[in-house]
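Pasting in a structure now, in structure tokens, and then I'll have a few things to ask.
Note that this complex is displayed minus one protein chain, with the remaining chains in position.
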């Protein structure tokens, strides 16, 4: 049941609604396909993909924090070819565009992944993960340095005709500087925020809870930080923004759109409620009625100041 | 009832226990003195003081977030002379050292406040707030630039013989760079973290909830970020660290000490429980017994790696 | 003032999304001023700020006090789910100023004007006035019939005259309390009011006249509730300084503060 008031069109992603599961919180869709029809989603962001197989970090890989969680999965994934051959065909069974999240240690690795995936039909666009805090070479150096971010963006733009979204790290002094740098390097859109770097200690052992020591903070706890960064970035650019960070409800989505997001992604909330995405989509329709809004995009205007 | 196992000695602050209320969350102590004897506290950090009276931001000044809150008080305070003449004498009635939190728009303003307060007997040390995100000239520029932070530190060190703690902002790419810069400029200690810049939107009005639009995020939500930053800073310096950010319980204090803090401050928790500080102190004694630890400082060693 | 685990004695819906909550505990003995409030910790752990709710009445014999609150957001929604026997952490009574219910003379006429959830503290004030045999008029504004509450309770008080207004005219007079006020020719000696800021501003204008001593109970988002965080300030009328609503208020003379 498609609600035309919810449709949004972003570069490469023609979405039935502005809601997609966030990268790394939905694997490649198989698990959640047991719960509902993935065609209901606006898009699917797949797990961060590297050129070869990665086995990730030691366990424990997650820890709980107040209204949030830390993860240090370490980019475990089967590698670009396996994703192309075994995972993306599964998602092609559904009428939903894929946002292919790409990670790497070097610009060459990013390029290799994109070369492997660029011709896959259901890949609508790429999302450059330049902000994974959980592996030493997870791209975080690209995420904190405007110049490195811009160079990487320009390099991958050269090898794909599909739109490229750059996923920004919140662990920076000035997120707008990175946003502007990747915009001028040709980014077609922005995703924010990735996780905040955090840590928990175990008072029983006197050691960090996570085997990797530090991890990425996600969940409702980070929502105010995400809203602030989206708002700040929206002041300086008209690029489409996929907003994320702590979204659990349709009201949260509305907050993100007021702040300046064009679409949103739901990460951690999938874990507490496997039906998070479809129920947010349903609730959004009801909210539009209640607020007497004709199209979801109209909410966003208030945040748009450029 | 003093528990000798809880005593800690920091530059300028001889503390009965490692617990103090955080700046801005306790005003100048009068209100909480209705609830308990302030002499029970390890120290008292007073509200950020500027040279002249400041009336602060428009309301609403606070908003709630998942496991946290935003504040944009805007450094409302009566000014350094009024603090010296009317507030610090009240605190002198108690057997507790004062950590005088100092804010300003210019290095000169910081210097003026310190000149006004440096001879007040119960001021044990100063805490330079170079990280207030809520006023345009709240010192945040000093908090994000290592050089500016170092210069300010050196300048105030020249005019006071009392120890100077520098309170670091979490809104930076690399907190250790600021820590090292102020250490080499002569800082006697570090406080971290101040609030994370955040925002909430009101879906009913389509506008930010706070009159000031953005505010500082505090409370349990930020705890993992605080622990990570303290841990990182502890890897690069032996300076005493006053840790804060979301502390609510004695278990939280232990986590902060494992991460590398020497003492801690309790902010937002005072609002949800006016007895937060004394009950944490009581619980800490019980924990030492349970964990069979002879002195609270022994917890900290595990985090100390320099 | 104390921080106490109070017991929920009763919690029931008395009008659309409006609940009457009766709490018992030793804190009740400390309540003495109409206009003061309680700062209530909402169960759950993720809501770090307490909710300020005015005291609507006190029963010292039963050792209970009663609040009336509207379900607005997550906090009041969770309060609405509390059952008798549940414990709530309550800080209070807070506020140093109440409505000056001791000041009106027996011959003075007092006007009480309340809108929506501004009504509860006025009930406490009306009760005290009735005890002192002062006559008073109550004008209460609600959105619609289903939202009306405490009409009978006010009418029951000796010396009261009660007028209800609804925005949609579904009950009582149609319009706002300001509309009702404009049709009145008598000028009261005292005016006690509480309600949305817009209503209070209009009231200030309508009622600004030498003979009337006007008082208003203010609301603002709060942190500590005790005067330490400086969240809940309002400007003084001369813009020279600030008042803390939680500590210096919540009741102020109209002429003291800028609405």
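A, B and C label the chains in the order they appear, each numbered from 1.
Here is the rule we go by: contacts are C-beta pairs under 8 Å (C-beta built on N, C-alpha and C of every residue); 3 or more make two chains touch, one makes a residue touch a chain.
Just so we're clear, the structure is a prediction, and the values are computed from it rather than from any experiment.
Visitor: What are the shown chains that the left-out chain touches?
Guide: Per the contact definition above, the missing chain touches A, B, C.
Visitor: Using the touch definition from the top, which of A:14, A:55 or A:184 touches the missing chain?
Guide: A:55
Visitor: Have a look at A:17, A:67 or A:237 and name the one touching the chain we're not showing.
Guide: In the complete complex, the chain left out is touched by residue A:67.
Visitor: Considering the whole complex rather than only what is displayed, give the residues of chain B touching the chain that is not shown.
Guide: 66-67, 220
Visitor: What does the interface between chain C and the hidden chain look like in terms of residue numbers?
Guide: Missing-chain contacts on chain C: residues 44-47.
Visitor: Please output the residues of chain A touching the missing chain, sorted low to high.
Guide: Within chain A, the residues touching the omitted chain are 24-27, 30-32, 34-35, 47, 55-56, 59-64, 66-69, 71, 73, 76, 219-220, 268, 270-275.
The definition used in the following text is that only the chains that are shown with their structure count from here on.
Visitor: What are the two chains with the top count of C-beta contact pairs?
Guide: Highest contact count belongs to chains A-B.
Visitor: Need the central chain here, defined by C-alpha centroid distance to the all-chain C-alpha centroid.
Guide: Closest chain centre to the overall C-alpha centroid: B.
Visitor: Distance-wise, how many Å sit between the C-alpha centres of chain A and chain C, to the nearest whole number?
Guide: One centre to the other, that is 46 Å.
Visitor: Quick one: report the Å distance separating chain A from chain B, using the average Cα coordinate of each chain.
Guide: Their C-alpha centroids are separated by 34 Å.
Visitor: Among the residues of chain A, pick out those that touch two or more other chains and give their numbers.
Guide: 66-67, 220
Visitor: Give me the residues of chain C that touch two or more other chains.
Guide: Counting only residues that touch two or more other chains, chain C contributes 45-46.
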